[in-house]
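First the structure, then my questions, so here it is.
Yeah, one chain of the complex is gone here, protein chain that is, but the others are all in their spots.
== chain A ==
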Amino acid sequence: MSMKISENLTFECETGNYHTFCPISCVSWLYQKIEDSSFLVVGTKTCGYFLQNALGVMIFAEPRYAMAELEEGDISAQLNDYEELKRLCIRIGKDRDPSVIIWIGTCTTEIIKMDLEGMAPKLECEMGIPIVVARANGLDYAFTQGEDTVLAAMVHRCLGQESSVREQNGIIRNSFSFSSPEKEEELVEDENHPPLVLFGSLPSDVVSQPNPELKRQSVKVSGWLPAQKYTDLPSLVDGVYVCGVNPFLSRTATTLVRRDKCELIVAPFPIGPDGTRAWIEKICPVFGIETEGLEEREERIWEGLKDYPDLIRGKSAFFMGDNILEVSLARFLIRCGMIVDEIGIPYIDKRYQAAELALLRDTCIRMCVPIPRIVEKPDNYNQIRRMRELQPDLAITGMAHANPLEARGIGTKWSVEFTSAQIHGFANARDVLELVTRPLRRNDNLEDLGRTAPVRRDNKL
């Protein structure tokens, strides 16, 4: 498959001088997702400052995350790492009683070679709270890849030994609950096909949407990585099928395949009605299930969306690239009738994204538009020069460039919103278009407001 793709798609690589969020930002959505977790970011004031400003009001809600702020004594090894971390973790354990503490390694811990992976099991034994280590640092990763590192680290906790612990817990819990017969029933249902586990953190109300979607096709989802609670992590054994819901989870996918011998279903991602349908269509045949009524369902969704594509048909978009959702979003927008000039993307795993890339190519052919150039590790300065030539109708970009671009007459959409909005599944296709068309609708509203010339008309960048 990858051979075919490279025939038609072109990949370029630039300097990597681009703006993106630090991967430690994954804390902001993961702590909400995993309800019984506590995150400890082991880093400096710089990390703390970023989180504090990027998370805005969430800071004040006393969230279940904290900084272990490294001081000069820690850097020069005058203080003992292990003792210091122990002190802080004991305090967190006392204050919050989490089911798991997740250490987020940063650039600083990399540079001073703090052995977090070595210390975690020792402290875990001593404290009796699981400690998961994820190295989500800016040296190696961009933005959403932070989640990838955390989930990849969690994969190891879904293994046999862990699950036996959970089974014990389960027995204790079940003896007090009356819902156990129901549980058995569910297990029986599983027998129809091998277990399927989906991975990728989605807001809790979005998680429950793919489930009925697959249930319609009589596919049962046996678990999610991550689950709502750390204690409910799915058990992964040989032969479990896994499928990703987000395009930035290549490390997690690799870990699942290599360590746990899971079968990875490579599918496009369920973003947009086209993506959702293609996603289901890749999953069903694996279990020998023929999809039912999917085409009509997709049609109905498009029918419900039809006022939006009218707004964007023929308009051009430029993805500067910062969150790895770019290929999936571009594919969806092209299907809606947009022309995409460039897909900037921090990193692209051509194997993990193979099906998505193939769908992008097919969509371009189907819609009779040129295949956009895909630029890995883009250079923002060069991109802005290219935008000056192309004059796109919409730039999907980070906040660092949004206001300056708007001031130069280019409509922008803040890319981070796509990571926090609900964009997965049939029902949320509308939300994506709502975001994408917002700047265009706003500009329509302000069209006659030329009097004070708030933006430059000559479009000089």
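Convention: a residue touches a chain if its C-beta (ideal position, glycine included) is under 8 Å from a C-beta of that chain, and two chains touch if they have at least 3 such contacts; residues count from 1.
In this section, contacts and distances are computed from a predicted model.
Look at the chain that isn't drawn here: its UniProt entry, checked against "Radial spoke head component 4A", "Probable electron transfer flavoprotein subunit beta", "3-methyl-2-oxobutanoate dehydrogenase (2-methylpropanoyl-transferring)" or "Light-independent protochlorophyllide reductase subunit B", names it "Light-independent protochlorophyllide reductase subunit B". When the whole complex is considered, the residue among A:205, A:290 or A:447 that touches the unshown chain is A:205. When the missing chain is restored to the complex, the residue among A:13, A:111, A:367 or A:446 that touches it is A:111.
The omitted chain makes contact with just one of the residues A:277, A:331, A:386 or A:401: A:401.
Shown as candidates are A:140, A:310 or A:444; the residue that touches the absent chain is A:140.
One chain is missing from the display, and on chain A it is touched by residues 16-23, 42, 44-46, 48-50, 52-54, 56, 59-60, 62-63, 65-72, 74-75, 79, 84-85, 87-88, 91-92, 107-108, 110-112, 137-143, 203-205, 208-209, 212, 300-301, 304, 381, 384, 398-404, 407, 426-427, 430, 434.
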